[in-house]
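Missing here is one protein chain; the remaining ones are kept as they sit in the complex.
Naming follows writing order (A, B and C), and every chain is counted from residue 1.
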Amino acid sequence: MAITDISNRKKFPANGNVYLPNIAVIEKIIEETADTRTFHFNFKDEKLREQFTFESGQFGEYSVFGVGEATFCISSSPTRRDHLECCVKRVGRVTNAMHRLGVGAEIGVRGPYGNSFPLDYLKGKNLVFVAGGIGLAPLRSLIWNVLDNRNDYGNIDIIYGARTPGDLCFTYDLDAWEKDSSVKMTTTIDREHEGWSGRVGFVPQVLEQAAPSAKNAAAIVCGPPVMIRFTFPVLEKLGFTPEQMITTLEKRMKCGIGKCGRCNIGDLYVCRDGPVFSFAQIKDFISSEY
Amino acid sequence: MSQDAEWEPKILGFLCRWCSYAGADLAGTSRKKYPPNVRIIKIPCSGRVDPLLILKALRMGFDGVLVSGCHPGDCHYQTGNYRARRRIAITKKFLEYIGVEPQRVQASWVSASEGDKWSQVVADVTREIKEIGPNNLFADE
Amino acid sequence: MYRRKRKILSGDNMKKIKKKDIGKLLSKWQADFTVFTPSRATGVARMEEWDGKDTDFLTWYRNTVIPPKNNILPNMEAMFRFQKDEAGYQLEPVTPEQKQIIFGIRPCDARALTIIDMVFKDTYEDRYYLTRRQNTVLVGLGCTNPYESCFCTSLGIHPAQSADVDLMLTDIGNELLIEEITDKGKELLGKSSGLTDASSNDEDSAKQSRETAYQKVTRKLDTTGIADKLQASFEDKDFWEKVAAKCITCGICTFLCPTCYCFDINDEISKGSGARFRNWDSCSFSLYTKMPAENPREEKWQRVRQKVCHKYEFYPRLFDTIACTGCGRCIRFCPVNWDITQTLESVPEHSAV
Partner (left out) sequence: MNDIESKLRTEARNLLEQGKVNAIIGFAPGSLKFTTTPLITGDKEDTDRLVINPFIANNLSVFLHEIEGPVGIVAKGCDARSIVSLIQDNQLAREDVFILGIPCPGVIDLRKVEKLVGRDRDEIDDITRDNDRVTVAVGGENKEFSITEVLRDDCLSCESPAPKEYDLLLGEDNVVVGDRELSRSHIRELESLPPAERWEFWKNEFSRCIRCYACRQVCPACFCERCFVEESEPQWISPLPRWQDNLVFQATRVIHVAGRCVDCGECERACPVNIPLRSLTGKMDEIVEELFGYKAGTDKDAPPLMTAYVPEEAEDFIR
């Protein structure tokens, strides 16, 4: 599996100038947590709306004109074409500006960029999704993608955690997956919290207890770097090979297309060669630059 | 140009909340008449005024900046206005050296009871800045 | 090592021009092009629009401080303008249309453009860079007096020969010998005046002049196996900390580097309309990779490592060429005399990974 193969990469379908965003309109805003919102949006140009395709795991560059651009994954599933979604945590200049926007506001969107989760490789396998906090956003695209093609995959385990109940994103999805008998859903929070009767414990620990089998399985991991760092050893203990562990990385990006230079880990550019990597590809770098 | 006659300076005022802001408030409630050219930003203390704020205001195109705080000895935080005094002194001198008209950087001590003084300060500052004309320092030809 | 095949030119199409006629030639070219020449008019040596008179640079010019990449990838350029009206945002791309000649570019800096072409062509074409590049004719001028900090010959570059330009000039005393390197150069030559045919004597003196220049580049760097050595030393924190100790993490080496192409993207707005720009950025700055919660290159040794490895390990792996041309600017202008050749020579031998 060559996750970083860029030869068949889908290119931005518009106007030949990769830096020129397309205008999209915000259609709905969901308050996920105190500092995180999901934006539902659609391209203004009807034709583009139809032409635009992407795959789970890809990302876009989002503009608030006059403020700048920021990178977010597309958190909706390509199997649900009604609109696109991105999930934005308020952390800086552009994300603050995004949060100031209301329904009907226009943003710029470039993309889709980057590679995607290797569906061909995942098909027929048991899937273990491990996510923390806003790290569920990219996995969510894949989870819905998989659920919409449920017969193509084996067992599905989802382990999702956040610091507090208030930090859990996509609770409407969590409810839906909870109810889905074909999914084994585990939600956890880091520490005891008033009013929380569910699972308590850090994601890697909960994963270790859940102990999903590595046989014919793949683990897809996304969350804060510290969670990812502790999750890989647990997966290794459970018998997952580095090739069976897949993650999607976050780096500071500007161009999204391998030019501006900042998102590299060694000679891999997260925007161009990723953001989806197998642990086998990044394990040499994981201690120092990741 | 005829526009010049109509031109009114835009002045940014940084007013300490304890004295000058209250003084300006008093000027308002006692219906003093004075020019409307100063846009006011309330700050906790004149000691809060980083020279960067003054430069930023000029860069943004304000024609002048006015920092106003409590009289010496009256600072709510004991020494904030003394520190402001040093900062404004060097900023003013330095900006003058690089070619900024000294009138563009102004300072005053106005207490909470000095509504009259506030209206006078604003009138004087506005007049002085009007005399030197618009801030074209950062304009690109 | 990356090399371009040199076109073999037969002697009889070689031309030459008297140095005193260069002004006339540049004037002629100005009819069709914006002509850039080395200039100190702004207070620092760089490629500036020719003023129509001054050809003094033929005597003082060794190389510019600001590399000619600035004329293809400017330190600040507008990418598009935007405006908001009742119908929403309207975007208007800015296209670099100016046809330009860079007169006097050195072989190292011309190679640098060939090198960074690769990244701007890769996967997604960068219209801004590539359009400027297509609209630019490079007229190379061979070095006669390389700096003490130059080490181009160690990177397979000849200080007075180049296949990376369109026309190549060689100093033969009172005249400059002109070689056609590309069709673009040939076309430009067709629009030229004041040229005479070069004799075989001229070619001999050109050869001599080139040879002398080559010998003058005395700083040497052995690049054999450097990528593998760097890879093996990547995790050698002690080494990198030692190498980075005196670095003050300013942006001089990267901004003045002819192959450093990294950029930032920023918006400017006033009263509802504005523009998006890109401007040079540097891996020396900690903000460059800073994310809200983490920074993969927070420490300066990590940033120094990135700079060195990008040029001598990552770029060769991606594009089969070292992203350094030995122009020596990073050594010459470094406030602490951080010397990349010393760093590369001191990379420890680790067993291969």
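Assume contacts are C-beta pairs under 8 Å (C-beta built on N, C-alpha and C of every residue); 3 or more make two chains touch, one makes a residue touch a chain.
Keep in mind it's a predicted model, so treat the numbers as computed, not measured.
Of the chains displayed, those contacted by the omitted chain across the entire assembly are A, B, C. The hidden chain makes contact, of the residues C:Arg62, C:Lys121, C:Lys207 or C:His350, with C:Arg62.
Even with one chain removed from view, chain A keeps its contact list with that chain: residues 92-93, 96. Counting the whole complex, the residues of chain C in touch with the unshown chain are 42-44, 62, 65-66, 75-76, 145, 147-149, 245-246, 248-252, 255-256, 264, 266, 268, 277, 279-280, 282, 285, 287, 331-333, 335-339, 341-342. In the full complex, the hidden chain is touched by chain B at residues 50-52, 55-56, 59, 72-73, 79, 82-83, 85-102, 106-109, 121, 124-125, 137-138, 140.
Following the convention adopted for this analysis, only the chains that are shown with their structure count from here on.
Contacts between chains form some other arrangement here, matching none of path, ring, star or all-to-all. Once the centre of each chain is set as its mean CA position, chain B and chain C turn out to be 48 Å apart.
Work out the mean CA point of chain A and of chain B, and you get 50 Å between them.
For the pair chain A and chain C, the distance between C-alpha centroids works out to 39 Å.
Counting partner chains per residue, chain A has no residue touching two or more of them.
On the chain C side of its complex with chain A, the touching residues are 79-80, 82, 84, 88-89, 91, 93, 119-120, 122-128, 234-235, 237, 261-269, 274, 276, 278, 281, 283, 288-294, 296-297, 302, 306, 309-310, 313-315, 317-318, 353. By the touch criterion stated above, chain A contacts chain C in their complex at residues 6, 9, 11-12, 15-21, 23, 25, 44, 63, 65-69, 89, 91-92, 106, 108, 224-225, 250-252, 254-255, 257-267, 272, 284, 287-290.
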